Every structure is written in structure tokens, then in C-alpha cells.
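The complex appears here minus one protein chain, its other protein chains still in place.
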Amino acid sequence: MDAWGSRNAAGAQERTRALAGRVRIPAILYAVGLLVVLLLVFTLGNRNFLSLYNLNTIASYAAILLVVGLGQMCTILIGGIDLSVGGLMSFVSVLFVVSVKTVGFLAYPLCIAVGVIFGYLNGNLLTRIRIPSFIATLGTGGIMTSLALLVSPLPVDAPAARYGMLEIVNGSVLHVGNLLLLTLLVFVVFYVLLRFTVIGKSIFYVGSNITMSWMSGIDIVKTRNFAYILSGVGAALAAIFLSCGQYGGDPALGKVYILNSIAAVVVGGTALTGGTGGPINTLIGAFVLSTMENGMNVVGVNAYFQQSILGAVIVASVFLTFDRSKVSMVK
Amino acid sequence: MRKGLITLTCLGVLLLVITAGAFAAPTTLAISIRTLSSPYQVMYKNGAEAYAKIVGLPLDVLTTEANSEKGLTDIKAEIARTGANVAFYVDPNDASDAVSIAKTMEAAGVYWVSWWSKPADVKVWDYPHWICHVTFDGFPAAVFTATELLKTFKTPGHGKIIALQGRLGDTPNAERWQGLQKVLADNPGVQLLEWESAEWDRTKAYNDTRAMLVANPGVDGVWTANDDMALGAIQALKEAGLAGKVKVVGCDGEPEMFDAIKAGFAAATVLNDGNYQAELGLAMSLAAKQGKLDVASLPHKYRQFEIPAVNVNAANADQVKHDYIDNIPTYDLSNFFARWSRALE
Amino acid sequence: MSSEAVITLRAINKSYPGVVALDGVDFSIHEKEIVGLVGENGAGKSTLMKILIGLVQPDRGNITLRGRPVTLKDPADAMHYGIGMVFQDGTLVPNLTIRENLFLCHEIAFQKLGFLLSRAMRDTARELLARVKVEVDAETPIAEVTPAVRQMVEIARLLWLSKLYKQENPILILDEPTTVLTEGERETLFSILQSIKREASIILISHRLQEIVENSDRIVILKDGRNVTEMSKANARIEDIEQQMVGHTFSADRYREDEQRDPGPTEVLLVEQLVRKRAFEPISFSVREGEIVSFVGLVGSGKEEVCRCLNGLEKADAGTVVLGGKRLSPGSPGDAVASGEGHIPIDRRSEGLALGMTVAENVNLLVLNRLKTGGLISPAQEKSNALRWIEECRIKTPSAGTLCANLSGGNQQKTVIAKWLSSRVKLLILDHPTRGVDVGAKDDIYKLIRRLAQDGIGMVIMCDTLEEDIGLCNRMLVMKDGRLVGEVPCPPRKKPSPQDIIGLIV
Partner (left out) sequence: MSQTRENVETEQSTGGHGGLSASLKAAGRWFRRAGVSGQLLTLLIVAAIFAVGTKGRFLSLVNLQVILSLAAIPAIIAVGLHQVVVLGGIDLSVEGVVALCVVFVGLLLRNKVNTNDVGFWIVPIVIGIGGIAGFVSGLFNTRLKIPSFIATLGMSWILWGLAVYISRGQTVALLDTRFEVIVTGNVFGIPILAIIALAIVVVLQFVQNGTRFGRYLYAIGGDETLARQAGVKVERIKMIVFTLAGLFYGLSAFFLSTRLGGSQAITGNNLLFPAVTAVAVGGVALTGGIGGAKNAALGALIVTALNDGLILMHVNPYAQDAVNGAVLVAAVALTIDRRKLGFIK
């Protein structure tokens, strides 16, 4: 006989049956549906919307959000948050341009290294000094903003002579912008890391139940530091991409990306409580935001209303994409 | 699940309603400015609307909201929307943005005029569709306001001042700041006790000024990089009981500032005529678009140049306010270079 | 037996999609009696009780209160009739004080102009606590008091509420009240229940048939959602009850001593001079392959801490733990797990599982490294490994992709065990493995434990009852006040009697 919990808690039982019984629509599909609706509406609004030129525009804008968002996502998945991406991006953007002037191509590895180190510091503030990530990163973000201003109080323009060095990002292969190719690469790397490597999967375990993870021998310090390093790298890359695209660095560049990066993550359906979500969600989130930004202008929505509509749409989209079956309480 | 589908449809319908009837027209005029939430930026919009009425063409307004990437994306969106049948006037969020915008415009073959900021080493004439870069020189403006401020001291030319910068990193702020430095260098009797950055923000200007007044007793004047901050500083001075005794100067020429000057709280400001700015920019790019202006043949001195701003002090405040603020003047745009003051190197 | 029935449930039916939870169940409580309600998990006890406190509505059947038909639409409503339940996992808010919890949501009694009269509340609180023999200060946050105290507070709260609603004979439902209690606390609980009984009726749910038989006047047995039988204290025998519950008799040898193997030669675990200040004094012992060593002793004897030091959840101050020849670095669960030490925690939901993740992900947690092809985790291998262990441990789940949150408690426990088994552990620490599971399930676990022993896995166990410890283990280590006071061999069929051990424990 098998009495072992065969019909234990009727409540849980009911849920199980329900799950087994009817097909649940995964929240991710709602996100896709939302994207489709947006595309449809904007195309009806103006047929140029689907032009190759415009799709490229959307992709380029989404690219930046995606790269910084992927990093942000890792810290959110693990149950934390990274408010320092803004400060880091500002700093990296000026550092990048300044160093392009001086050390040339070395600027790329240099800036990525800065992202890694900074992320590692954030991680340790959380894991070793045990300061909640929200506050730790809020603080370090401020510090980086100051550093950016100390490096260069003014936006620095990349010298026209050095534009060639920015071609790594600004150039294109077979009419496809390097920016998009690089972003695709970053996405793939993040996807593989989170789906097919042990430390990547550990991020989900830790985010879902940190006590269990700790007792099961997962190195939660290492894992969490890793998540914050990823966030640092994402922000640094995004800043590099931006600085190349804008042919200059700006000590105030990052500010807008603090909330936008989080929005991109959450709009995709990743829960701020951690553990559920993933790169695909962030991909969709970034494209929803980008499509809105672009579409509203393509169909000529009055600039006065755009912010309000954007606000309404992110609320609506989270209403759709937020997977309540995985998150016990909505906070 | 039904819930979800319903929401989706609602959303779709909503957006459709919003976007209904928004189709591209013959040639569209478009301006890209920083924001719609600052009075000075709104002057551009008003000017542009006035001009659009004159030529009877549709106008689109884009805003960067301190986000260069957004600015660029919106410009591309506008190009897509109008199928590149558009005449642009752009106030780049950062100097460096000018380059990426220029490349975008070239790629789409759209004529445009830029204002305020571009990298010094980027030459307009390297880009066939970049008609010209025009700017009010922040430097002389700041020199004027600073000089006016010095006059108000008990012993003119001798005293102590505090200063408020705008957002550190903004080009106009930098130019104006250099203007102040120049005046300080020329007047050793004047001492800059302390400065803060109030980020163009009135409330922050108020807070910082209050603290600075405590830190630096016996201040003779307050220099600020724009009128919003100046008005915040005046409010702080009022509470310290110093309003009127210690004068403030600003820049941009906001309506309120004129009243402040009349009331004797402020000494001077500089009106950067946003209306003219917008109208001139649009007029030039439209002319180029319609082939009435041959960009290639323009001499370099007409491709990058400055136009003078209107200096305002107690003497001419009323006059200027009447001419520029209370009613939008009708400008003579037959000669684009009527106000040309000097070429930019 | 006492007079009229306070509340009577007649022909109660309740079915969930695919499950008939209750099928024409009759149940009644008389004044001033303790009813023992027993049955396997899933026999319908919890559903019946949920109906009784208005958490669940019956499909059919009627409820009468002192002859008058009533409907209980929600717990608050039931409370107005003086029916309240002390849940297994407690319902007190940790960051509020005892006092605040006592009156939570019923502060109206102490309100003046919208503000609460803290003095009046404190006085009442003191009375209430005195009645349930709790000495702790009412201003202590719940998070800082023992489970026993929490339970008492809950009981006190229910009594007070029923008084508040003028119910002279309230009905208290206690769901597995003793699982979290020590021997001593258990005594006090029942003495208190006996005293409360003078003015209230009590429904007692427990898997510990011993205490049911000892303390209840009447015993109601449910099986598969039906009344099986009902017996009075006088003629209640544990064996009969089990037989009735499960439907078949258990062999005299319930702990499967026949399958108990002799330990292998090699020592899996070697502990030397392990110390943790203010927890336990230097202790040395070893566990050989296939050997089951059980730690017994009262709470505070230090056995819990020893185990926590073994798997690195706590950091020992000195001494060495050697597992399979490798010395573990103290205070590092990672090292312990890596060297092949498993740990089945007492609280599976919060310490054993990632409830928001799928069964497969939970099962595979420890073996991801082995599911790689070409350096990357292969989904195919993940799936196959998960399915294999779902099969082996008979985890009932719609699919490997089902969230653990949606599994029943028993299947969650199986998932935890599957997780460890798949990782080829050398040593397994079982922290109350049969806590809160019914007789049938217990047997399944015993079976499993014996099998693990056969496979050469050494085990350190701490059980709910002394009998269980004795029955299962090869060797018993008795701890008292942080010291190892005795080592009792428990070979098959030559097991010591509980009495012998008790002597050492207290």
C-alpha cells in the first residue's frame, strides 16, 4: 500500500489536479501576446512602423535596455536588486571615452574589468558586510556618480580621429549593425550561463530558497557575488555601447537606466521576489519598452501623453506577465 | 486566461484610439528639445508652433528627457513616421550626440539644424545635410550677468559672491561658468566664496542657497546659471531677510525673472530668444528641403555661428518682456543670417 | 459519557476535483470531553476540521449546534460559535509580542476613542497566560519564545475569544499539538488540556496513538473519508486502532528489525573532540557504513547542535569531523555536502525545497555537475535523472515540471529524500524523518531507511519517539546537558526497553 502522503492536504491535492487537468497559459505567452498587440496597433497606426529601418531602430534601443537589463535581472532573480547600474554606467561611459583617447582599444577590456570589479564589490557589501543590496547599491551608485564627475565634469567627446576605434560597436556586418550582433552575443552568453551552467542555475535556487540552498551546500556567497558581477558587466557593456553610439561619454548618462533597467526586467515577468523569470522574459520586456518608445512617435502620439501611456502600459503588461502561481504573495 | 485576453484587447483598442488618424502628412516639421516641463524649453515649442502655423505644415515635438539614447531613437522614429519627408531642428541632449544624429540624418537624407551643443572638433561641413549649427554664446551672457551683479555691490566691483551651477556636465552650464570665471579673473576684488550644483532645479537651488548663506555670512551677490535657480535663490534670500539687499542674476529670460528684476530682487538675466531659435532652425531646414537653400554653397562661417542673446537688466526689463514674452514677435526670416554675430571655429 | 452534543456534523460530503475527501461522515462533540481523531494522512481529518472551522464548505450534509442547524461560513464565524483550531504550523505573527498576538484582530474589547488601552490588555494577557501556565513576559516578541509557549498562547487566545463571544463551552481543535514539544512540555500540555476540559471540549488530532489513547475520552477513526469506528477510552488498544486506520495489521516488528544489518567494517564518519561552547562538551564518536546511530536526549541536551555541527550548519569551536577519510572544514555546509553528507531537515518546506521551482529542478540540485555533456548541463540528462528518481521514490506528481509548491506534503518529503539519494551520499542525517506523517507513511520511511543501510549509507537519526529511536538504530548515543552520557547498542531482537534509556536521559 502507498499511503505515503497519497492524499495529504486536500488543498494541495486540488491544486495538483487542477494543474494536471487544465492547460495553464504560461505567463510568458501573455508577454509575447502583448508585444504582438503593440506591433499590430502601431502598424495600423502607420505602415512605416514595420519598415526594416524602423525595426532596426527598435532593436537598437532595445539592445541597450536588454544588456543592462540582463545584468539587473541576475540580481533580481537572486532576490536582490542593483540600483548602482546608473552610477556605474555614467562612470564607465566617461572612463571609456577618456581611455579610448589614451590607451585606444585597451579601453574595452579596461571598462569591462571595471564592471567586474565593481560588481564584485557590490556583491561583497551584501554577502560579507551584510548590507541589504537595495541600500548597498544605492550607496555605491552615488559613489560612482561622483567618480564620473571627478573624471570629467563635462561630457567628453570622443576625438574624431579615434572614431575608427568605435567601429567595433558602430560598424556593421552585411547591413546588420554590430551593436545588434554584440547584443545577441551577450544575450546568448547570459542564456547559456543561466540555463546550462551550475553557478547560473544556482542563482535560481538561491533566489527561490536561500536557506535550502545554503543547507544543500550551494556556495551562496560565491553565487550572489557572481550575480552582482554579471550585473556590473551588463551595465559596463551597455555604457560602452552607448558611448560608442553617441561618440562621447556623459557623466550623467546612467541615471535614467536605474529604473528603466528594472522596468525592462519586471515588465518581462521576472518577479522582484526572486527565483522566477529569465533572459527570455527580459528580452521581451526590453522590446516592449522599446516598441512603446518608438511606436508612440511613429504613430505621432503627442509628446505630452507619451509618459502617461508608457506608465499605463507597463502596469498593464505586468498585470499580464506576472506569474502569480509562482509567487505566493504580491508585495 | 480570459482576464488576460480581455486586458490585451482593451489595451489594443485604447492605443488604437490614441493613434487613430495619425498619418504622415506632406512635409512635417519636427523639433527635438530636452523636455516639455521647463518654461524655457517650452519657448522653443511655442516658436515652432507659431512657425508651423505660418507655413501651414504639421509639427511634431520630440523630447529627450535627459536621455541621449531616447533622443536619437525618437528622431529615427520620426524619420520612419514621415518616410524621411521631414525638416528637423534639434537641440542635442549632449554635445557628443550631434555626431550620431548627423550620421542618422545623412543616412536618411534629412536636412537639419542643430542648436546649443556639438563637439568642437566635429565640423558641420563634413555632413551635407547638416545645414548649420547655431548657438547663443553662453560665455558673453554670463560675462554680462556677472558684470551686472558686480555693479550692485555696496562698493561696486568689491565683494563676496556665491554661485549655483546647473547640471554639471551640460554644455550651456559649462560655457556660462567659464563666463563667470572670466569676470572673476578681471575683478580681483570679487571673491567666490562657494558654489553648488543645483541641477537647474528650483527646489535644490533654494535648499543649497539657504545652507550657503549660513556657511558664508556677508554675501554681496548670488550668481546662478539659469533663471529657475535664480528664482529659488531669491526665495531663500527672502527667508534670510536679504532679498533686495543681495541681488541675484540668472540666464534664459523666464517670464518670472522679469518681475523679479522689476521688484529689485534680481539684477540681470539674458534672454535667449527660444522663439526665434525654433523658427530660424525650422525655416532653414525647410528651405533646404524645398531646395530654396543650397547648403553646399554656404560659406563655412555660415555653417557654424553664434547669434547674440538679449541682455536684460532693470533698465530694459519692461521693454524686452513686452517685445519677446508677452507676444511672440513676427521675425523676418528672409535672411537667415540677419543676426549672425560671429563664426564658430 | 457527558450530556447533550454541543455540535453535530451529519452525513458530511466533500469532494475535490478527482478526490472524494469526505464521504458521509458523522461527527459530534459533547460537552467537556476530549475526542481523539485519528486516521492516515488523507483520511479526511484535516478536511473535516476545516469544515468545522468554516475554512471549507461541505458539499452535502448538515451541521447542528445544540440542535439548531447552523452554517459556518468562515473561521471568524466559527469563532463566534466558540470553535477554534490550533494549527500544526502555528498562526502567530513572529514580529509581534505575545500580548499583541493574543488579541490580534479582536482588540475592540480594549479600545477607547480608537486607541488601545495597553494596561488593560496587559492585565488580561497576564491572566490568560497564567491559566495556561506560561511564565514568559507578555511583551516578548513571538519570534523569541519556544514552540511550546506559542502553542499555549494560541490556546489561551482561543479560550479568550470564546469567552469574548460568550460561549460557555468552546471547542478547541488541536492539530498535531505535540510534534514540536519536548517530553516535559508534552506532560504540561496534557495536564493543561485536562484542566481546560472542565469548561471546554477538545478535539485532539495526533499520529502518536499512545497519547491519544491516554488522553481522550472517545476516539473517532476515519479512513478514506469514511467513519470506520468509534471507541471509548476504556476499550481502546493501540494495535486495534492502527489496524482500523490502515486496514491491515502491522507485523509485531514495526521497525523492520529483521532488515537491520550489521555495520560494515569501514568508518564513514569519525568525530573527535568536537566542542561547541554553551552547547556541548567535547564529544567523540564514529558511524560505520550501513550503521544507524541515533542521538537521544531532551531538548537542550545538545544533540541538535552536534548534528548541526556535523553538517556545518553551525561552526564547532574545536575538534575534527572526518567524513570518508576527508576532514571537513568546520562551519561549511558546502564542504560537508561535497564530501558526501546528506541532511533531511526537520522543516522540509522552508529548509528542504525550493517550492517555487519544479520537482525536476529540486531533485537535480545536487547532481547538476554530473548531468553535463560537453561542459554544459544537458536538458535531456536533467529530465532522465529527474524521472528516474521520481520513479524510485514513488513521487506522485503530474509531471517532472510541476512546481513543488503544488505537491502534497508527503510527496514533498519524498522529493527531498530523492534529492539526497541521487547525490550518492555516504552519510545521511535524518532530523525527525517521520514528523507529522501517518502510520502508513512511517512504514514507507522505515523501509527506505533500511534500504539505505543495505546500500552502505551511514545514518545519524533523531526521532520523534524513543521507541522509534530504539527500533531503528544499531547504536544509541544518549546526551544530557551537553555531555555524552551513554552509548547503548541496539542489536536486532535484543533491543533495550525505553525505561532503561529514560533513566539515562533525565
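Per-chain numbering from 1; labels A, B and C assigned in written order.
One rule holds in what follows: a contact is a pair of C-beta atoms (placed from the backbone, for glycine too) under 8 Å apart; a residue touches a chain by one contact, two chains touch by 3 or more.
Computed from a prediction, not measured in an experiment: that's the story for all the values here.
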Note = Result, missing-chain neighbours among shown chains, is A, B, C
Ask   = If the hidden chain were put back, which of A:Leu55, A:Ile112, A:Ile143 or A:Ala160 would touch it?
value = A:Ile143
Absent-chain contact - pick from C:Glu4, C:Glu139 or C:Glu168 = C:Glu139
Remark   = Among A:Leu29, A:Ile168 or A:Leu272, contact with the omitted chain is made only by A:Leu272
Remark   = The listed residue (A:Val97, A:Leu193, A:Ile210 or A:Leu237) that touches the chain absent from the view is A:Ile210
Task = Tell me which residue among B:Ser197, B:Thr224 or B:Asn311 touches the hidden chain in the full complex.
result = B:Ser197
Remark   = chain C positions in touch with the non-displayed chain are 75-76, 87, 91-96, 100-101, 104-108, 111, 114-116, 118-119, 122, 126, 137, 139-141
Key: chain B, residues in touch with the chain not shown (by the definition above)   = 35-39, 41-42, 45, 165, 168, 194-197, 199, 201-204, 206-208, 210-212, 214-215, 228, 231-232, 235, 238-239, 254-256, 259
Query = In the full complex, which residues of chain A touch the absent chain?
reply = 79-80, 87, 125-126, 129-136, 138-143, 145-147, 149-150, 153, 210-211, 214, 220, 259, 262-263, 266-267, 271-272, 274, 304-312, 314-315, 318-319, 322, 324, 328-331
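The rule we apply is simple: only the chains that are shown with their structure count from here on.
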Inquiry  = Going by the touch rule set out above, what shape does the chain contact graph take here: line, ring, star, complete or other?
reply    = line
Query = Taking each chain's centre as the mean of its Cα atoms, which chain lies farthest from chain A?
reply = C
Inquiry  = Mean of the CA atoms for each chain, then the mean for all of them together: which chain is nearest?
reply    = A
Query = Can you give the whole-Å distance between the Cα centres of chain A and chain C?
reply = 43
Remark   = Here the gap between chain B and chain C, centre to centre from mean Cα coordinates and rounded to Å, is 71
Task = Would you tell me which residues of chain A are touching chain C in their complex?
result = 1-10, 12-21, 192, 195-198, 201, 204-205, 208-209, 211-219, 275-276, 325-328
Note = Interface with chain A, chain B side, in the complex: residues 1, 4, 7-8, 11-12, 14-16, 18-20, 22-24, 36, 60-63, 65-70, 72-74, 76-81, 83, 94-97, 99-100, 108, 119-122, 167-169, 171, 174
Ask   = What residues of chain A sit close enough to touch chain B in their complex?
value = 24-25, 30, 33-34, 37-38, 40-42, 44-46, 48-49, 51, 53-54, 57, 60-61, 64, 149, 152-160, 163, 242, 245-253, 255-256, 290, 293-295, 297-305, 309, 312-313, 316, 319-320
